[in-house]
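Quick one: the structure is below, questions incoming.
Every protein chain but one is kept in place in this view of the complex.
Every chain is named by a letter (A and B) in the order it is written, and numbering of its residues begins at 1.
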Amino acid sequence: MINVETIETITRSLWISATATLIASLWSMPMAFTLALRRRTVFVEAILEALVGIPAVLLGLILYLLFSSSGPLAFLKLLYTPFAIVIGESLLITPLITSACYRGVRNILKDLRELGLSLGASRFQLLELYIRETYPAVIASIIMGFSRAVGELGIALMVGGNIAGFTRTMTTAIALDVAKGEFEEAIVLGLTLLSTSILASIAVKFITRVDKNDYRVE
Amino acid sequence: MKRICIILALLILGVVLGWGYHVYKFNEKITIKIATTTSLHVTGLLDYLAAEFSKKYQNIELNFIAVGTGQALKLAEKGDVCGVIVHDPSIEKIFIDNNVIENRTIFAYNFFVVVGPKTDLANVSKANSLEEAFKRIHNAGDLGKVVFISRGDNSGTHLRELLIWRRASVNTSNKKWYLSCGCNMGQALIIANEKKAYTLSDIATFIVFRNAGRLPNLDILYMNISDSYTINIYSGYVSRKCGDVEKRYIVEFLEFIYENQKTLIANYGLGIKNEQKMFYPIVNCEEEIKKLWEFFAERAKM
Partner (left out) sequence: MIIELNNVWHRYEGSKKWILREVSVIFREGEAVLITGHNGSGKTTLLKIASFILKPLRGKIYVDKQDFWRLSEEDKLRIRRNIVYVHEKPIMLKGSVVYNVAYPLLLRGCLDDEALEKAMYVLKKLGAEDLAEIDARKLSAGQMQLISIARALILGPKIVFLDEPFAHLDVEKQELIVKVIKEEVSNGNGIVITTHTNHIEYKDLDRIIVMKDGMIIEDRSL
């Protein structure tokens, strides 16, 4: 059951989702930090948290219409390529990473800003301070984003097309096995998916050695 | 901090390498995208035909995108695929008339069969026509004895099913025994198996799922190769919006399938078991099949 094609599919899935997560993090983190430094955030919070649950297939449909040969972004020639899945997944997980990161740093960030300013940190030094003091929360939100990306199906199907050897991901392969009635294969692949996701998560946590100590005087 | 930078750098390197690999693969061959139905795709027939085709045309890569019939033709309409291979004459006709697809190439057919529980409380196995089988199901259903699973998704199978109900002059709306799942053929079979219910299925999908051991409760209860209402016709088309280079090759592929029906299609799926054929070539009955296509294209109206 584990053959070259399966290994290729797994590698491809991980690569696509990792890229998507990286890209999404690049814009999500600044957004989360900016939001955390504001006071009147209820409205934005509500929208953000609602968007976390956007159905992947809906986003996939919208992107398909954009990338389609008769759509406005046809010239990018992205449809049915892995790149389209990367873009789609990065959009899908942005609300998740942003809101998780935001929730994780919200309490600390304002205080860090005060502390940094009061001790004479420049703008850049403030940023360094934020990242240094909050990176466990940031890393956690990135891992969450990755898990969502690697487990999504709607986007991979709609803009990827589940083409064998090219845009087949673990999730679309599972869907195909189910459609074929090959349930055992589907479950094995599904467990592989979860295992790789867990392994990746453990690896990241280990590398960044998350420290859970609370620093506040309460 | 340094550790993180190194990890990040490695990650970015991996991403860039991956992109390079994919861009390289991208430009290697000419790819022709063909939309098809999930049920046809899972039988494996198309991958088999594509593999044979590739032996002759090594620089062409055929990519199959398996979706629902409606979506497949929509993809053709939008120009995202070069070809479609489907089996729903009435829907095909609409898209032919609207100049979305052309170059119809009928290359195979098989049968719709009524499957159901071994107990066969509706006595379908005694029916002499598809129409009669449905009537029996209807009557047994009204008596609370049986359940029928409908695809409910505007697929060819679904439209054929509706046609038969019409011919049988019976009503299925608001009936408790008529369950519409809005699902594909495989899922409908699984549901039927779970509920020990009846359903209309194409023979190929049924065989795939039966061989996978998924349908222990179901048997073929009505199959009649001389009943023209059970005939399921497979056609390939070229999408009008296809680019010229790709068009050449999709036409070649369709011709290739058509020319090699006897060798490729007739023997497909017959392995050690050597039992029921999944697909039949049309070579010996081409005219009748074409007439049937016209017949179904007109008949199955919502």
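Operating definition for what follows: contacts are C-beta pairs under 8 Å (C-beta built on N, C-alpha and C of every residue); 3 or more make two chains touch, one makes a residue touch a chain.
Please read these numbers as outputs of a predicted model, since none were measured by experiment.
**Q** Please identify which of the visible chains the hidden chain touches across the whole complex.
**A** The chain that is not shown touches these displayed chains: A.
**Q** Write down which of A:54, A:73, A:115 or A:194 is the residue touching the left-out chain.
**A** Selected residue, touching the omitted chain: A:115.
**Q** Quickly run down the residues of chain A that touch the omitted chain.
**A** Interface with the chain not displayed, on the chain A side: 38-40, 108, 111-112, 114-115, 117-123, 125, 129, 132-133, 211, 213-218.
Rule of thumb we're sticking to: only the chains that are shown with their structure count from here on.
**Q** Could you give the separation in Å between the centres of chain A and chain B, each centre being the mean of its C-alpha atoms?
**A** 35
**Q** In their shared complex, at which residues does chain A touch chain B?
**A** Touch list, chain A to chain B: 15, 18-19, 22, 68-71, 79-83, 132, 135, 161-164, 166, 176, 179-183, 207-208.
**Q** Any idea which chain B residues touch chain A in the complex?
**A** My answer: residues 1, 3-4, 7, 11-12, 14-15, 18-19, 22, 25-26, 33, 38, 42, 47, 63-66, 77-80, 184, 186-187, 190, 208-209, 212, 214, 241.
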